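Below: the structure, in structure tokens.
Coming up: chain A.
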Amino acid sequence: MRGLDLHSVTIRAADAPLFAPLTLTVPRSTVTTIVGPSGIGKSTLMDFIGGHLARGFTASGSVILDGRDVTRLPAEVRRIGIMFQDAALFPHLSVGDNLAFGLASHVRGRVARRDAIEVALKQAGLAGFAERDPATLSGGQRARVALMRTLLAEPCALLLDEPFSKLDPDLRGDLRRFVFDHIRDRDIPVLMVTHDEADAAAAGGPVIPLGG
Partner candidate 1 sequence: MRLPLLAALATGIALPALAESWDDTVAAAKGQTVYWNAWGGDERTNDFIAWASDELEAEYGVTIQQVKLTDTAEAVTRVIAEKAAGQTMGGSVDMIWINGANFLSMKEQGLLHGPFLHDLPNAKYLDLSDGSAAVVDFTIPTEGYESPWRLAKFVLTHDSARVAEPPKSMAALLDWSKANPGRVTHPAVSNFMGATFLKQALSELTPDAGVLQGEATDEAFAEATAPLWAWYDDLRPTLWREGTTFPENESVLQQMLNDGEVDFAMAFDPAAAAAAVERGLLPETVRSYAPEGGSIGNISFVAIPYNAAHKEGAMVVANFLLDPATQARAQDITVLGSYSVLDPAKLDDEAGAAFAALPSSPALPTNEALGRTLNEPHPSWMTRIAEEWARRYTE
Partner candidate 2 sequence: MTATEGRTLRLIVLALVAGGLVLPILAGLWETARAAFGVLPAIGATDWSLEPWHRLFALPGFGTSLTLTLWTGFASTALALALAVGFAAAMYDRFGVKGGARLLTPFLATPHAALAIGLAFLIAPSGWIARLISPWATGWALPPDVATVNDPMGLALILGLLVKEVPFFLLVILAALSQLPVRRHLSAGRALGYGRGVVWIKVILPQLYPLIRLPVYVVLSFALSVVDIAIILGPSNPPVLSVAVTRWFLAADTSLILPASAAALLQSAVVIGGIALWRGAERLCAVLGRIWTRRGGRGVSAEPGLMAAGGAVVVLMGLGALALVSLLIWSLAWRWSFPNALPESWSLKAWMRPGSGWDAALENTLIIGIATTTVSVALAIAWLEGEDRARLPRAGWAEALIYLPLLVPQIAFLYGLQVVFLRAGISGGMIAVIWAQALFVFPYVMIALSDPWRALDPRLLRAAAALGAGPVRRLLAVKLPILLRPIMTAAAIGFAVSVAQYLPTLFMGSGRIATLTTEAVTLSSGSDRRVTGVYAVLQAALPFVAYLTALALPAFLHRHRAGLRGGAV
């Protein structure tokens, strides 16, 4: 059974549950969207699925990825990619090195890896940006690099944590199209949280409201 499954997931902050237990299946090649008011714990839920839950929170329930229970695994072995609203590019690495950091290690050889990165940059419309300092990119460019970095790691599932909320409205449409186009090729389950109805509509998948 491939896809991402959540089984009665609850998260508590200081013993108070953030939302009602959540059970959910995210099939491959779709973008499932979770919407809800801010502060309800959408991002915390993403942290839990990705294995990044901050201290101060406790969670119950399980996360099943492609039939494998990953709930107790450390983040780095879950193979769940994540894209944040402000890209989280590593400031000490160039754009190319950021991508190289993500690029799966089975791509071997200097030339092969460099080519893979060049291809990814081209796909992102950023050909020739490999040597650039991430701090010099625009918001949209950063988001695209972040997505390519995530995808180069060949994740088995992808989480989008309000990926467009920091962008100008006119850029937002472009980037949505860019992101969803790239994801659909991948044949992986995608879970997005947002408070923007337009995001959910553009994703074209099921929309699940998260409530208290």
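Please note the rule applied: a residue touches a chain if its C-beta (ideal position, glycine included) is under 8 Å from a C-beta of that chain, and two chains touch if they have at least 3 such contacts; residues count from 1.
The candidates came about this way: all candidates are chains of the complex that A comes from, given by their letters.
Note that this is a predicted model, so its numbers are computed, not measured.
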Looking at 1 or 2, the one that touches chain A within this complex is 2
Applying the document's contact rule, which stretches of chain A touch candidate 2 when the two form their complex?
47, 50-52, 54-56, 72, 74-77, 79-82, 84, 86, 88, 90-94, 101-102, 104-105, 133-136, 146, 149-150, 153, 155, 159
